[in-house]
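Step one of this worksheet: look at the structure below.
With one protein chain removed, the remaining protein chains of the complex are shown where they sit.
Chain lettering (A and B) follows the sequence in which the chains are written, and residue indices restart at 1 in each chain.
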Amino acid sequence: MLLDFRHLGALRWVLVAIGLLVAGFLLLPVVFIVLLSFGSSRWLIFPPPGWTLKWYEAFFADPGWFAALGASLRVGLAAAVIAVVFGLGAALAMSRGRLRGAWWLHMLLLMPMVLPVVVLAVGIYSLALRAGLNDTFIGFVLSHAIVALPFTVIILVNGLNSFDPSLEDAAVLCGASRWRARLHVTFPSIRLSIITAVIFAFLISWDEIVISIFMAGPNLQTLPVKLWTTLRQDLTPVIAVASTMVLAFSLILLLIAAILTRRGR
Amino acid sequence: MTAWLSIDALSKSFGQSIAVRDVSLEIGRGEFVTFLGPSGSGKSTLLYMIAGLETPSTGDIRLAGDSLLPVAPNLRNIGMVFQRYTLIPHLTVAENIAFPMKMRKWDRQRQKRRLEEMLALVRLEEFADRRPNALSGGQQQRVALARALAYEPEMLLMDEPLAALDQSLKLDLQREIRRIHDSTGATILYVTHDQEEAMRLSDRIAVFHNGTVEQFATPGEIYQKPGSAFVAGFVGHSNLLPAEMFDEAHPAVALAGGDSTGTPGLQPGKGAALFRPEDFTVLRSDTGTAALTAAQTGTITGTITDIVFLGPVVEILVRLASGARILVRQAPDLTADLRPGDQVSLRILRQPWILP
Partner (left out) sequence: MQTGPDKTRSVQLPGPAPRGWRAALRARLEGATATLAIPALLLVLFFFLLPVALLLARSILEPEAGLGNYAELLQSGAYRTVLLNTFTIASVVTVVTVLIGFPVAWLIAVSNRFWGMALLGLIFISMWTSLLTRSFAWLILLQSNGVINRMLKGLGLISEPLSLVNNMTGVVIGMTYILLPFVIFPLLSTMRAIEPGLLRAAALCGANRWQCFLHVFLPACVPGIAAGALMVFVMSLGYFITPVMLGGSSTMMLAELIVHLVQSLLRWGLGAAAAFILFAITLAAYALQLRLFDPLRSAKGGR
């Protein structure tokens, strides 16, 4: 009865009201930032006196913003590929290899998710300074990959566990080598998990800011870093544009992931 | 029959536990052999080692004289059907059956010809373009069978292929498997825990228990002359009565119930006499005394404690004076006047098998 909407009595309207308020609370900043990016006020006044696209023009005209956008895309893609390929290897080893200590390996791989990002960021920064990795593409990619790895491992292990290993064995006995069997049978069967893992790994890199602040330099900075540094100097509507771009890209990818998951069911 | 596949002192342990313990078997070409045993008895592990999906701890597997162990599973030329329908979900029925031929890079003409043969063999011609999930369990398992046979493997391994199917479908597919064995002449190794299935299908049965083979013999021998109490108990119902040879000159067995029965060809000593439920005729003690006295072989007397009607047969549970219980199966029309509590005589129709 407490878990049945119709039997909650007046309480249900209290719950609905809280739900609406929270939904508003969650939506408000996102909607606000998108509207702001189209507002004509230089001083981010809301509601804006008029609507304009000039901040978008300014965003794309500025080579700094554009370079940051490109860097974010490249780093995100590379980090996603590495996190998924490495994660897939680890997931195969843990769910298929009869590995003693698989539980410990799993815990170890999930650890970077648990650690506060600031600690990881400072640690990686300290290492990167010595190895000359900061302000380099490879440094960005690997440090983003380590943050994304736990997520890809979780998604791919789940995918592999819901896939019957005797299917792969059957393909091997049909004459396929272990790798051909994986390529022809296992990977196509878990392709949904693989695509989902790529999307979320990319999203993690795309939104990653704390490590990136340390990694960034004059050569290379991702969009969130550029946003962060600009934000601390000057509150211009171009920040709202950049924020809208970041949000829009994330929303599109989340939508794709949602559609794929739905279709997979 | 000359040995074609020899399993030689094979063992497999996982950490502390031993799954297969020093098993040796010789299997002839074209034979249908069933590994029968309860779950965890090592029969599947042995099958997986023959397939190459598990590596033996010690011992050897030889096919036509050559060791199979160094050969990768995909090069062993063995077909296998699993308990779960292991069809590749994103391929059609035809593509699934053609998959092993594609892996072997057969030419297109040969693939096509063989595919048609296989579809005809398992009678699924009209389903060629369907996806596996559009098929019933029985149909999927027939596709798996066709896929495993498509490349003319030297051996077909089946790991409880019918365990997930319901009873009537099971009977159909058992008949189908028998037919396919007859028409292809393939050597088949079949794992099951269902003794009736083993009896129905096999040329020979290897009964597994705790990782070892208790007996390897034809179904008739397994049933009538089981090598151990475990085999006697696992295959069919067994009534075991303590027995003792009492006269070497006139071989007969003294049963603990106080009765005796002539049993030629026995070694002297103590043992257990095995009676199957159909080895008796039940007679009411107050009738047929004439027949009793005339009986050459022994009779045992007891009291009926329960009668269960099963359709073709009636099961009667009889308690002997010694306290032992005996299960007897009779045709229903012979038992119409029997009631629980009746005193009965069990006339022994067949010499009991004395377990070593």
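Keep in mind that, in the parts below, a contact is a pair of C-beta atoms (placed from the backbone, for glycine too) under 8 Å apart; a residue touches a chain by one contact, two chains touch by 3 or more.
What you see is a predicted model, and the numbers here were worked out from it, not measured in a lab.
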item: Option from A:44, A:67, A:81 or A:260 whose C-beta touches the chain left out; value: A:44
item: Residue touching the undisplayed chain, where the options are A:94, A:171, A:197 or A:238; value: A:94
item: Interface residues of chain A (partner: the chain not displayed); value: 1-5, 8-9, 11-12, 14-16, 18-19, 22-23, 25-30, 32-33, 36, 44, 46, 82, 85-90, 92-99, 102-103, 105-112, 114-127, 142-143, 145-146, 149, 153-154, 157-158, 160-161, 165-166, 177-179, 200, 203, 206-207, 209-210, 213-214, 224, 227-228, 231, 235, 239, 243-244, 246-247, 250-251, 254, 258
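Operating definition for what follows: only the chains that are shown with their structure count from here on.
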item: Chain A and chain B, separation of their C-alpha mean positions in angstrom; value: 56
item: Complex contact set, residues of chain B against chain A; value: 51-53, 72-80, 82-84, 86-90, 99-100, 103-104, 144, 147-148, 151, 157
item: Interface residues, chain A side, partner chain B - complex; value: 164, 166-167, 169-178, 180-181, 184-185, 188-189
